[in-house]
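Encoded as structure tokens, the structure appears first; notes follow it.
Only a single protein chain was left out; the remaining protein chains are all shown in position.
The block that comes next holds subunit A.
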């Protein structure tokens, strides 16, 4: 008879600790934002008005919904509804892809207007607008990277659920991937009003 070491609560706590460090990482960028907003209040309003609120708004709804589907997936696996759990994971991955496609069109549009780091258009608009868009591309880019990592994690876990390696008895991997996904949502909850809705 073999004993396996297992501590689901410890696993989840480890994930939470990692997520706290992620918050500190993003908060550094938000502090830069706050300082620049105080320094260039008028320029920040000008720059924010150039962002398309519909792209940002649509992506907010997409991310909130994907957070719902992955939360539902946990209840599904706890109730041993494996088929439903896999479908909810697939829905979450689909929404992540929709988010990234939306982001692609949004950035393509802005780049076509000459708004991208170190562009001449931005240089002509002065340091305030430039700092806004540099921070916007960096923060949203880092967030987009997290979307990509989160979607990859959920894909791996969905396959493991399908193969029976993640079960209704042992699903901490799904829980931790979901926690990571919710962090992605949390960051966007602050990013959206600060970058898109300043007037």
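Simple rule for what comes next: a contact is a pair of C-beta atoms (placed from the backbone, for glycine too) under 8 Å apart; a residue touches a chain by one contact, two chains touch by 3 or more; residues count from 1.
The definition used in the following text is that contacts and distances are computed from a predicted model.
Enquirer: One chain is missing here; what is its name in UniProt, given the choices "Peptidoglycan D,D-transpeptidase MrdA", "Cytochrome C oxidase subunit IV family protein", "Polar amino acid transport system ATP-binding protein" or "Proline iminopeptidase"?
Expert: When "Peptidoglycan D,D-transpeptidase MrdA", "Cytochrome C oxidase subunit IV family protein", "Polar amino acid transport system ATP-binding protein" or "Proline iminopeptidase" are compared with UniProt, the left-out chain turns out to be "Cytochrome C oxidase subunit IV family protein".
Enquirer: Using the touch definition up top, pick the residue from A:9, A:42 or A:112 that touches the left-out chain.
Expert: Touching the chain that is not displayed is residue A:9.
Enquirer: So one chain is hidden, and I want to know which residue out of A:61, A:113 or A:159 touches that hidden chain in the complete assembly.
Expert: Of all options in A:61, A:113 or A:159, contact with the hidden chain holds for A:61.
Enquirer: Taking the full complex into account, what residues of subunit A touch the chain not shown?
Expert: Interface residues of subunit A facing the absent chain: 6-10, 12-13, 16-17, 20, 23-24, 27, 31, 34-35, 38-39, 53, 57, 60-61, 64-65, 67-68, 71-72, 74-75, 78-79, 175, 178-179, 182, 185-186, 189-190, 192-194, 197-199.
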